[in-house]
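Here is chain A:
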Amino acid sequence: MKSLLLILVPLVAAALAALWPWSRTRPWLLPAVGLIHTLLSFWLFCDPPAVAPGAWFAFDPLARAVLPVVSLLFLVCAWYGVSYLRIRSERPNRVFIAALLAVLGLLSAGHQARHLGLLWIFTEAVTLAAVPLLHFNGTPRAFEATWKYLLVGGTGIALSLLGSLCLGYASLHGGGDGNLTFVALIAQGAGLSRPWVLIAWVLLLVGYGTKMGLAPMHTWKPEAYGEAAGIVGAILAGGVTSVAFTAILRVRAVVAAAGEGATADHTLLAIGLFSMLVAALFLLGTRDFKRMLAYSSVEHMGILTLGASLGRAGVAAALFHVWTNGLTKGTLFLSAGNIRRAAGSASMDDVRGMNVITPRSAAIFVTGMFAVTACPPFGPFFSELKVLRAALETGHAAAAVMFLGCLLLAFFGLTRVVFGIVDGRPRPAAKVGGRRFSETAGVLLPPLVLLGLSLWLGLFLPRVLSDAWLAAVAQLYPTP
Partner candidate 1 sequence: MKSLLDLILRLDCWLLLAPLLPGIINKVKAWVAGRRGPPVLQLYYDLARLWKKSVVMSTLASPAFVILPAVTWVALLGAAMLLPLGPLGAGLSFRGDALLMLYLLALGRFATAWAAMETGSAFEGMGTVREVSYAVLAEAAMIAAVLSLSVQSGSLSLATMLTPSLGASAVLLAAGLFIVLLAENCRVPFDDPNTHLELTMIHEAMVLDHSGPPLAAILHGASMKLLLFAVLLVQAVLPMQHLQPLAAAGLLAGGVLGVTVAVGLVESLLARFAFRRVPLLLTAAFLLCLFALLVAWKGGVP
Partner candidate 2 sequence: MTGLLLLPAVILLVMAVVVGARWPRLWLGFTLAGAGAALGAALTVFPSGGGWEWQSKFLLGGETVHLRLDGVSAVFMALAAVVGGAGAVYARGYWPDHGHPATAPRGRVWWSALVLSMLLVLTVSNGLHFLMAWEAFAISGYFLLTLDPRKPAVRAAGWLYLATSHAGTVCLFAFFTLLAARTGGWDLGPLRADASCAPLFWLALAGFGMKAGFFPLHIWLPSAHANAPSHVSAIMSGVAIKMGVYGIVRFSGWLPVPPAAGWVVIGLGALSALLGIAFALAQNDFKRLLAYCSVENIGIILIGLGAALLGREHGDAGWGRLALAGALLHVWNHGAFKTLLFFGAGSVLHATGTREMSRLGGLWRRMPWTAGLFALGSVAVAGLPPLNGFVSELLIYLGLFDAVAGRQASAWAAMPAVIVLAMSGALALAAFAKAGAIIFLGAARTKPAAAAHECDGWMRGPMLALAGICLVLGLAPVLLWPALASAAAAWHPAWAGAMSPEPLATLGWVNLGLAATLAAAGSWLWRKVRANNLRRAPTWDCGYGVPSAKMQYTSGSFAGLAAGWFGWVLRPVRTLRRVRGHFPAHALRLERVPETVLERVVFPAGGYVMEVSTAVRRLQHGRLSAYILYVVAGLAALGVLVFMESLP
């Protein structure tokens, strides 16, 4: 029941927001819903409900291992959103808020879906609900970004539907009774028809990989993140991608049950490393610090995929990385949003000396940059080291070398851009650009809190969390 509330509360609130007449008070719906949602998800986290094997919806171990961080991220972003929307009071926020809440609800649904079809439907729904968020700014650039997001994402979604159909046909061919819950599919196991399973795997990997933003399907990411508001970027990068990732994990379990686990792992390894490499190469050259965040997100999706290909330890590390990466990326997107707003541009070529104009946001941005490039003692360091260790312990030495090399290149790129905009003499243009941006607590504390959470995850990772991840791994690897 509570698990359904996780879905219904935000959706109802979205409807409410759509009807709410006072645009000045409407933003407060965000933190309110975020708070309820967080409380609910942590309540569920602390005493997980029993999962009926045939259930289409459930707060199962995998959802338990990922959903809390999504709602946590949403809560903090919502808090930021209040002050952000106050700054952007010139834009109508009705659709924006409604869409944001709808995204939250659909995300919770997608994370809890244990049925191939439902999972696809909700992923699709999230994609569509995110569209208004992207053209909130209403500029031509925003429309272009939205158009690309929609068409590339739509293609991916279509492919994942085709994949789902193929998987369904595989089950039908294997004498399945049309029950498409993952449990049933895994139970069918070797009964599934291999060729169809493999076709389905490729299609689903590409489809959901497009949603995750794995190279070479990542092309929508820089455009979308580069034009979206910081808060939207944070939620897309931290929340929406995680749905696609868990979807891939669930499908992989089915493929492994069908006896093609090795193939699946090889494809995951290949595409993960490829994404890291491509992202690193882009990072070396990009001159726009919001697009930089998008590429960094591509890189971390690659890390997740790499981890997912490395067996139990790797998947556990990947789930850990979902948390650390989500929170740290949130920090970066929010503080980058502040800097973008104060500087009036996102390009290295006209932004400089931000540690003079917005000293606090710049400090948070730099710290977050170090955190996301796996500098201890922040969370990503530990999760990436776990991935590395999993790679070395499973004997993927070459993959480990490439992983480290890509991390290094990415570090070069990130430091180049970040210190390029933070240091140096501030351009006078930045000062006169629009009305002066003031660093209020409302725009500083949320990224700071996320950074603190990332630090806390690194230094004092509570036992219960790692146990939750292990439980999820146990769900994904039913046979020991």
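Everything that follows uses one rule, which is that a residue touches a chain if its C-beta (ideal position, glycine included) is under 8 Å from a C-beta of that chain, and two chains touch if they have at least 3 such contacts; residues count from 1.
Keep in mind how these were chosen: all candidates are chains of the complex that A comes from, given by their letters.
No experiment lies behind these values; they were computed from the predicted model shown.
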Options 1 or 2 - which one, within this complex, touches chain A: 2
Residues of chain A touching candidate 2 in the complex: 147-148, 151-152, 155-156, 159, 194-195, 198-199, 201-203, 205-206, 209-210, 215-217, 219-220, 222-223, 260, 262-263, 266-267, 270-271, 278, 281-282, 284-286, 353, 355, 370, 373-377, 381-382, 385, 388-389, 392-393, 400-401, 404-405, 407-409, 411-412, 415-416, 419, 423-425, 458-461
